[in-house]
Structure formats: structure tokens, C-alpha cells
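Written out below as C-alpha cells is the structure these notes cover.
Left out: one protein chain. Kept in place: all the others.
For chain A:
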Amino acid sequence: MESAKKYSARLFSLEVLGILVALLFLVPFYFVLANSFKTFPELAMSTAKLPKTLFLGNYEKVWTIMKFPKAFWNSLFVTVLSNVGLVIISSMASYRMVRKPTKFNNLVFLGFVAAMVIPFQSIMIPLVKVMSSINFMDSKLGLIGSYFGFGVSLNVFLYHGFIKSIPLEIEESATVDGSSSYGVFWKIVFPLLKPMTITIIILNSLWIWNDYLLPSLVLSSPELRTIPLATYSFFGQYTKQWDLALAGLTLSVLPIVIFFLALQRHIVEGITAGSVKG
């Protein structure tokens, strides 16, 4: 080994230990993935082995039973629009609260922060009633509107901390040059918020994409189902048919894992930034 001098026996044994623990972490994924390519008899006979051939029949069936493309589209639509809205309304509100700390604005900020301790379970029951009285039930826009409401607390909190660290001078010079408040915000401040915006988008996306309880309360039509809802209703019907159930699970897990692998550096940074501030 070339770097033998620095790479001691102690490090080597730690490396082996790490790899073993990692394999242990991956075992569940192996079982699900390997068995999703088996026919039912093969799955029942040899659960631990690799599949003899790559049998795709389960996937073909599940794709249509789960209406996978539809569920994927619904999840994507809800996640993207919730993110866009949350970024816009939270960044604007936080900016105003930092730069114009009136009594009212401070009170609103305090309200946002305090609400973070309210568990979703304590408000979900009346929420359903409020939602139906404003015709927000069983609609994707209604669901998106609720994500605005639930996300705004943490998002404002994160933006608020970040904006405080931005020096005022740049904005002042833009105002002197004749820019309106809106112009200053969108052309100068918003681009400066980019690192926090990325963090916020990542945290919101993981939460919204994976959320089950809120969509299950708000959406009832089968064609509006997001991926967690589609998986749930599919799984309930097919618990005894592991071959199909596992193919369904793999399909459902795949999009978010790809998202993660593609953006993992940002995700790790986002979580670090988000948790230190939060």
C-alpha cells in the first residue's frame, strides 16, 4: 500500500468495521430489490438468494395496478408547487420582518416560531373541518395550500436567521439608485438567499414527498393519490402477494433515492445548515 505510513492498522480495522456495518444497513434493501425480480414460487422457495433471472412481470403488473405514472405526477406536482409557494411567501415575509421589526412583525415572527412545537396530530381534526368549509378538500391545490401553512413556520425561521447576517449597505445603495422595495428584494436580496433557499427546498421536498398523513386526510379520490397513498392502498390489497408488493415498494422508493443520490452533497449541507439553525 502506498500511503502505508499514514494508513495504520488501526485505520484499516476501522475501515473493515465501517464496511461491515454499512452492509448490515443495506441488507433490507437487498432483500426487497432481489425478491422483486422473482416469480412468486421462486420468492417463496429461496428468499435469501439472488434471482435466477431478472423477471420483470411484477413490475409490469404493478405499474398498471398502482397507476404509477399518475401517482408520480401527483407527487411531483404537489411537491414542486408547494416548494415554489413556500419559498416565495416565506422569504418575502422573513425579509420584511427582519428589515421592519415593528411590534406587529415581531409578534407574528414569535407566533411562527412558537407554532413549531404544535404536533400535527393536535390540529389535524379541526383542520379537516376548516378545509371542507373553504372547499379545499379532495383537491391538490388544497393540499398545496396546507403545506404552505404548515411549512411557513420552519421556513420563516430559517430565512429570518439567514437574512439577519446580510449587510444592509447593498440594499441601501440600490434604493438610492431608485429601485423600489420589490425591486430590491427580487433583484438583490433574493439571489443572495440562494444557499438557504436550497436548504429549504431540500428539507421541504423530503418532507412533502414522503408525507402520508396529511394527504390521506385531504385527498379521497383515487386519481389524486400521491405515491405514499398509492403504495398504502396497494399494499393493503396485496400483503399476501409479496412478489407484487415488493415491486410496488421498489418503484415507490426509487424516485426519492435517485433524487438523493443526485443531490446528496446539497442534502447533507442543507441538513447541517438547517439543524444548526433550527
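Methods note: contacts are C-beta pairs under 8 Å (C-beta built on N, C-alpha and C of every residue); 3 or more make two chains touch, one makes a residue touch a chain; residues count from 1.
Everything that follows uses one rule, which is that contacts and distances are computed from a predicted model.
Going by its UniProt record, the hidden chain of the complex is named "Sugar ABC transporter permease" among "Sugar ABC transporter permease", "Methionine biosynthesis protein MetW", "Biphenyl 2,3-dioxygenase" or "Citrate lyase acyl carrier protein". Only one residue from A:T47, A:S173, A:S220 or A:Q237 touches the chain missing from this view: A:T47. Residue positions on chain A in contact with the hidden chain: 6-7, 11, 14-15, 17-19, 21-22, 25-29, 31-32, 35, 47-48, 88-90, 92-93, 95-97, 100, 105, 108, 111-112, 115, 117-130, 134, 145-146, 148-150, 152-153, 156, 181-182, 185, 206, 209-213, 217, 228, 231-232, 235, 242, 245-246, 249, 252-253, 256-257, 259-261, 264, 267-268, 271-272, 275-276, 278, in rising order.
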